[in-house]
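Note that one protein chain is taken out, while the other chains of the complex remain in position.
Up next is subunit A:
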Amino acid sequence: MAGFVPPGTTLLGNEATSEAAKKIDEVHKKADYLNLPCPIPYEELHREALMSLKPEYFEGMRFDFTKGLNQKFSLSHSVMMGPMEIPSQSSEAIKIPTAHYEFGANFIDHKTMLIGRVLTDGRVNARVKCDLTDDLALKANAQLTNEPHMSHVILNFDYKGKDYRSQLQLGNGALFGASYIQSVTPHMSLGAEVFWAGQHRKSGVGYAGRYETDKMVAAGQVASTGLMALSYVQKVSEKVSLATDFMYNYLSKDVTASVGYDYALRQARLRGKIDSNGCTSAFLEERLNMGLNFVLSAELDHKKKDYKFGFGLTVG
């Protein structure tokens, strides 16, 4: 790492030598194009912005209990009660109170990760993440539902090279996708993706770029499906980060911009966001005790006059 001072130096010249060492390291870093770091996966391009600006808001009550039976195996029980929104054509949102219980099992190894969930409304989810070799990883995601034609399965093969990553995606309904992302400088990486959906007769190309330093991350993505997304996250201090997001659909001329903050304190994590659609939301996770988290979620939509509040408890 830059600025590392070997432990033999005396106290007198310590500061001067560490400054000199830092400068030499920086110069070396600028010139070293053969040792670029491995970029993050293409689908996680907007990872920091999504983590800060899009937590899982919910409405109603939520209770999650995770019990570890083993070092690798754990079971999870989850109860959710609250109104579910039914998409309707009129401007009024139709909400129907529902309640469901979800049982899940997780197996986490250093090479494999298996997650399964079954819900009382008839849905079954499965996720598999497996490192086949050092460089090749397999991810699979499957969902079975009661409703016809809503079940799907997606398989991803990821290959990680020295300073690039490539991914091949196969899904049911003749879905094929491929993406590639490469580091071009120590801070910047560029990528592209193509996909073809046979069932919906759609295909698309997309390009993405990401620039990151210690203090900030800027990412941009354009796709031929009309999506253009830009995001910027600035780490103001080690506890606070501010994020903004801009999404523009150039086919349907739909624009959304949002600004948010993310406070990661020791006992709590608070994320707040305000939107250009007149939507304000906040999400608070507070640690009441060891392994006991209290979750509060609030979403106010001033335009549609739709207010959603949720509270929950997470154990384990």
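For the reader, a short list of remarks on this structure follows.
To be clear about the criterion, a residue touches a chain if its C-beta (ideal position, glycine included) is under 8 Å from a C-beta of that chain, and two chains touch if they have at least 3 such contacts; residues count from 1.
One rule holds in what follows: contacts and distances are computed from a predicted model.
Per its UniProt record, the hidden chain corresponds to "Mitochondrial import receptor subunit TOM22" from the list "UDP-arabinopyranose mutase 5", "glutathione transferase", "Fibrillarin" or "Mitochondrial import receptor subunit TOM22".
Shown as candidates are A:81, A:242, A:298 or A:315; the residue that touches the absent chain is A:298. Interface note for the absent chain: among A:52, A:241 or A:281, the touching residue is A:281. Here the missing chain is touched by one residue of A:89, A:252 or A:289, and it is A:289.
Contact between subunit A and the absent chain runs through residues 261, 263, 265-268, 270, 272, 274, 280-282, 284, 286, 289-290, 296, 298, 300, 302.
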